[in-house]
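As you look at this complex, bear in mind that one protein chain is not there, while each of the others sits in place.
Naming follows writing order (A, B and C), and every chain is counted from residue 1.
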């Protein structure tokens, strides 16, 4: 058996509060964090409304600073309390957390750094940790595995749809003149995808008889084509259901949201005492 | 065995007429009620048409008063004939019935009480009681249970779609200028959902090349995403079908629309003599 | 065993040509008929194009007369050659055939009889008889039975969707003013259905912030709702498939397009010598 250097008491405590949602303090921290994330997202939205930003510019900026400072402190705390900070820094949530924190700092250096604000919405995914419901996690992972299993098939499907769009778009460009809005092949391809996916804005629409006839063919094609991804995903779901019934044997493992202080892996069993990934005591 | 105070004869008779649809008089009452509900809904519609309301204002108001008085009497009768009136008052149909009755009274006190008129449409759900067809009830409950079973999965799905919409909407706001209609992030998110769900009004549409390219990506995403709820519900339906076959053993229970005079619970078996919920004789 | 009065030779021959597609002359008749049906449908379309009708009015009228005369002769022949003409007259195809024949005659008596021209398109369904392919018939009947089995469920579903549309339409009418196009509740309900079904014309679109927010909710609802009919039909198809496998036992019955000269029933087995419905010799 391997030996582990005991972590400093306060670090271990901080780790529990920040990374886990099973203790009261951990849960409280997560809820406060989630409310701040929602506020940060709403702030970004309000700033974008012209009239609103003019009237309440100072209030918005103050709130933005409060959120940014909290996010900064949280990010630093996460770095300190974990044994392998680099692993966190380059993890999915690590990158999201970093990009959500910096836009305000960057805005004093660079113009147009507001693009990063869009990243903040990803932090909303944290709700799944707070809900701490195995049920939700199970549902989400079931969705994920069904989508994963049908990934290649969907990739093949989308590639074929794209080729089809290029071909049909080129034909529509030749058939329809500039007056109908089909000014170039890329624009025609855009129209073809708008039609195939049954979105149908109507900003560009065929005017000639032949163009409208071809559009009809494309729509009926799209009608048939939309059945394919649905068929793929449904068959995958139906199969998942099946395997669930046959493999379970009445033995369902309950996992919690504790994350290993050593390697940050999550999803340990409720009765686990060591990390299943690195063996570190929990 | 518990003893029950015998209900007054006329109350018991009234209960049968109003709450049950198995006797001729009960059926007649339900049909008259349903016709009045339809009339009340049509009245609300006609009142909203400007030209029509000007010409026939008096007729419409008279009819509205007739419907309201009938609804008022019906509501009072329902309160009197049932043993536990509070249970009815706070039940789903109780609240709907109350809100459908009061708008005309309220209109003399409050302006803008017409919002409550929308509630009347809920009363149309009563048709399922009138049809009294076990088949319809079975179908409806099958739909309901399939949707219930896939509730969590659909909640997770919608939450992820909303996060995605916030992210994509923010990006589109940055990419597209104000001229295309993307005047604020909330408006951009509105556009993203219009596109993702393949509704595509076309009131807002990307004009720049990059915007149209991103729109294309969003549409193809929406194409794949629409497959997910379909897959979830279909797998649930398919499973329901299965369990139906395996559990039935040729034994199908027929229920009727009688409701218990004591606790208002419905769905008693045809051969039941006591309420399955409170034991009160039927 | 029952006795049958032998039919006149020429009548029996005529019956074979008109009602059956198994003999060369029967096949030839059916193909000629189908070509004339297609011509009759195209004629109706061409007559509706303003410029075209002005230039070629005489040609179109002549062709219309040729088609009408052929249809008239065919209808008379069908009446003569069958034993129970009334059965044919009131059958689905009998009514279609009659309504497809009379518009031109009626146009000299009544104005606006062109509505009946739309009925002609129903005659295009005859192709399934001409194709005479058991495969096609089987596929069509499989589609039909799947839709039939899910009929009640779809009826319940559509009724609930309509109630929902009335409620949401009324709310949108109250929220949005007249300027956005929500001029009355019926118009609002029209918009709600346009949105729920993801058609999205954009002729009416919410302008206020609250209206756009509600529209978003309706769209996501529609997203979930569209999964329900798909789920119903798919589960039905999947079940159909299953039963096919289990019930067939390697014994597939081949049917042909012969119809009984006595009762017009179709779908007799290839090796049948008597009608399975009335026992008349084939």
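As a convention for this text, a contact is a pair of C-beta atoms (placed from the backbone, for glycine too) under 8 Å apart; a residue touches a chain by one contact, two chains touch by 3 or more.
Values in this document were obtained by computation on a predicted structure and should not be read as measured data.
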Touch criterion as defined above, residue of B:26, B:94, B:169 or B:202 at the omitted chain: B:202
Touching residues (missing chain, whole complex) on chain C: 41, 44-45, 48-50, 114-115, 117-119, 121-122, 124-125, 127-128, 135-136, 139-140, 142-143, 146-147, 154, 158, 161, 186-187, 189-190, 193-194, 197-203, 226, 229-230, 232-234, 236-238, 240-241
Absent chain, residues of chain B that touch it: 198-202, 230, 234
Interface with the undisplayed chain - residues on chain A: 152-153, 156-157, 159-160, 163, 166-167, 170-171, 173-174, 183-186, 188-189, 195, 198-202, 205, 209, 212-213, 215-216, 219-220, 222-224, 226-228, 230-232, 234-235, 238-239
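Following the convention adopted for this analysis, only the chains that are shown with their structure count from here on.
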Reference interface B-C: repeating pair among A-B or A-C with over half of contacts shared: A-B
Inter-centroid spacing, chain C versus chain A (mean Cα positions, whole Å): 46
Touching two or more other chains - residue numbers and ranges from chain A: 198-202, 230, 234, 238
